[in-house]
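Have a look at this one.
A single protein chain has been omitted; all remaining protein chains appear in their positions.
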Amino acid sequence: MKRKGIAALLTMSMVLAAGGTGGAVVSAAEDPVTFKVAVMLNPLCKDEDFNNQEAYKKAEEATGVHIEWIPISSADADDKVNIMLASDLPDAFLGLIGEGQIANNMDSFLDLNQDDLLKTNAPHVVSDYEKLSNGLDIVTWPDGSIRSLMTGRQTSYENDAEGIMFINKEWLDNVGMDVPTNIDEFYEVMKAFHDQDANGNGDANDEIPFEPSQSDWCSKIMNVANPWGIAGTDSSDESAYKMVKDGKVTGTVNTDEFRSFLEYAHKLVSEGLMDKEMFSQTSEQYHSKINEGVVGCYYTWSPYADMSESEAQKWVEVPVFDDGEGHYMKTGSQDKFSASRTGFCITSECEAPDRLLQWWDYLSSSTEMKYTNRFGPQGEAWDINEDGTVVELIPDSLTDDFTIENYKYTYGMTGLGTYITKEENAEVLEENSFTSWYRIDCVKQLHEYCVPVENQLPIRFVDPEKTSERTFMETELFSYISNFIATSVLDGIDDAKWEEHLSQLDAVQYNEWLNWYQEYLDKEF
Amino acid sequence: MKRKNLWKRMKKCYMLYLFLLPAVLMIAVFCYAPMYGVLMAFQNYSPSKGITGSSWVGLKWFRTFFNMPRFWQIVKNTLTLSIYSLIAGFPIPVILALMINSVRNSKFQKVTQTVTYMPHFISVVIMVGMLTTFLSPRSGFLSHILTFLGAPDDAFYMGDAKAFPHLYVWSGIWQDMGWSSIIYLAALAGVDQSLHEAAKVDGATKLQRIWHVDIPAIVPTMIILLIMSVGSIMSVGYEKVFLMQNDLNSTVSEVISTYVYKIGLKQQQYSYSAAIGLFNNGINFILLVVVNKVSKKLSGSSLW
Partner (left out) sequence: MKRRGSDKIFDIVNITILSILLVIMAYPIYFVLVASVSDPTYVNSGAFLLWPKGFSMLGYRKVFEDTRIWIGYFNTLIYVIGGCILGVMITMMAGFALSRKELPFRGFFMGYFVFTMYFGGGLIPFYMVMKTLHLTNTRTLMILISAVSVYNIIVTRSFMENTIPEELRDAAKVDGCGDGYFFFKIVMPLSKAIMAVLVLFLAVSYWNSYFNPMIFLTDRSKYPLALYLREILLTASTNASTSRELDPAAALKLQTMAQVIKYGVIVVSTLPIICVYPFLQKYFVKGVMIGSVKG
């Protein structure tokens, strides 16, 4: 009893010290209350009882809120959540709800804006959100309601550049060439890889010079269009079908640059320099090829994530290609917003939303608390330097069967932890986790070429009717464009085909689609 | 008078009704009780509001479906796959069953049966994975065999829209012919052996015996199964098509079920999927009724 009191006192002072805004400080003296929270169970997590996590133990002690977790495996999430929405609403969802589910079931989620619920009970959360350029608008629906709170990090530098092109240095040495800096040099290098025995295994025919893959998240075909100034804000092909320039949403797949890219890609495929199986292979086949030692150049997160350290060392990052006219771009977004806006949702079933919000606010009350929620106890997977910056560490308890990923998802919630602002982002040191550090180092070389903030679409919720209008257009539009790209790359393109393509774009409502985004950008809805 | 007669006949069959009861009850609970859900095809359904609380939109979703630019294309793709599957896939299990049934060496017979039945248990994900790897133009051994047999050297089967229906149908036949033949084998097991003996005495060859003894024994089963297959012509399962789909073959591989899946994946379009499902099954059901009637007239076998 005494110990509990002291702990509460300690945490209270911590809240006060870190929060600054003061606000509602809760004491453990309040009646204990239990909430049911459905939570996404990550396959890497080795302990299904989330109450064993340090952050939730502390939060229960401090706020008297006990959580009865309902873990739902990520594989079943969609179906199960929809059933829960129809029949058994828990008090809250953590990491299971998407924008569409809120849009279709508005009334199932509590409006946190009403009676100033959020402002009175979660001052830390509010002050964090207000630091954003559009403040609380980021989680506000067109009708003025707030139905969800954010999880994860505001920005994650390592994610900004999406897939990065790497080339095999050993192969380059074998054919006596340097890392290419533009598309012509790239073509020459690929040709040399193809014609010579670049991997030095005695067989000059087993080399695949260039290996993008539609089945991999970051190796898709539109990455190849980067040198022509066409780049998406993320690694999906669709995001590169439009770009924003000077406040205008413009099409990309009807431009001459796009056609040049198709012709170049066709040249690569027809001469056997780019693998045509990129359109049909499974993700498993793709990764096998990478590991087989027959690929000379590919897009990836980091070679260290794909293969053994000794193999990964052979790869070097390829800089952004210069097409001589300053068109160059890189798929990805600078300062990309990477938090989930629908991470934590309190439902209409919840009888004491104030208490649950206070619990969430406690978890968001300080950088320490946020990271405890994210990665587990301080001093193991993370710590705070004297100057207040957070740094990632490697805990001692890891084994071959319990890796750092297992650790982070078992002792903490990782992406489902409370919202972390850009200023609070943890630093990654080379000596602590080389793979992550190396990735960040690679991103640094390309970051300035990613889509700048002013050319990114703002993030906000829109009227569900409008979203559904767009979705109906997209199913047809995307299917047409991706088929057009694939067949053009494989079979080539001529004037007749190009004209036909332009008129097809009208038929599948390309302009309407662009217009939808223009109106979105202009805040017309 | 007639009524009384009926009552009498029914009373006579009370045991049969008792036999029927468990099945009727189970179907009532598991199928008819939730049947009210059909209504969501005419609503703007939201799980949280339920059927009673959601707003009515009439035939809106049906119109949306008919008006989409690719409507005819995906209906055509669906029918191509299902009719092709039916024509190629229906006779093969019958032939297989007859062939296995006329093997005299019982060990060989058992082995063939067991082995042909096994592919049914390979999950579709694995199956499609194998298909793409074996048909890889670079290293797939099946590609090499086909090249050896005279196919063009750089044929790219998984990326060829023309090859898609063939790959879909024949991989399906490969996987399910053994499984589907089981029902015919069971029917053949019911054939009275004395008929075979009598035919032998009459000097009939094996082929003649198959034609005059075995086939008549399985025709009723064939007809019933055929009626049911025709009644599912609008349904092509989404999973396999979806897994085999890629950017190159999407013009022929988009079928109704994959379209519904994609629309549903982006946002929960319960009502739209329900409407498309209702449309599909309505057509299926009408076809079933028609085929059943035709069959009753022609062969005397029918579902009811």
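Letters A and B name the chains as they come in the text, with residue numbers starting at 1 for each one.
Note that in this section a contact is a pair of C-beta atoms (placed from the backbone, for glycine too) under 8 Å apart; a residue touches a chain by one contact, two chains touch by 3 or more.
All values reported here derive from a predicted model rather than from experimental measurement.
Engineer: If the hidden chain were put back, which of A:301, A:321 or A:411 would touch it?
Structural biologist: Spelled out, the listed residue whose C-beta touches the missing chain is A:301.
Engineer: Determine which one of A:229, A:332 or A:415 touches the chain that has been left out.
Structural biologist: A:415
Engineer: List the chain B residues touching the unshown chain?
Structural biologist: Counting over the whole complex, chain B touches the hidden chain at residues 6, 9-10, 12-13, 15-17, 19-20, 22-24, 26-27, 29-38, 40, 47, 51, 96, 99-100, 102-104, 106, 108-123, 125-126, 130, 132-136, 138-143, 174, 178, 182-183, 185-194, 203-207, 217, 220-221, 224-225, 228, 231, 270, 274, 277-278, 281-282, 284-285, 288, 301, 303-304.
Engineer: Which chain A residues would touch the chain omitted from the figure, given the whole complex?
Structural biologist: Residues of chain A in touch with the missing chain: 40, 42-44, 48, 70-71, 73-76, 79-80, 82-83, 86-88, 95, 159, 215-218, 235-236, 282-285, 287-289, 291-292, 301-302, 305-306, 340, 403, 405, 408-409, 414-416, 435-436, 439.
Heads up, the rule we're going with is that only the chains that are shown with their structure count from here on.
Engineer: For the complex, give me every residue of chain A touching chain B.
Structural biologist: Counting only chain A, the residues touching chain B are 82-83, 85-86, 89, 100-101, 103-108, 208, 214, 275-277, 279-282, 284-285, 467-468, 471-472, 474-476, 479, 482-483, 485-487, 490, 507-508.
Engineer: Hey, which residues of chain B end up touching chain A in the complex?
Structural biologist: Checking each residue of chain B against chain A gives 46-50, 64, 68-70, 128-129, 132-133, 136-138, 156, 158-159, 246-248, 250-251, 254, 259, 262-263, 266-269.
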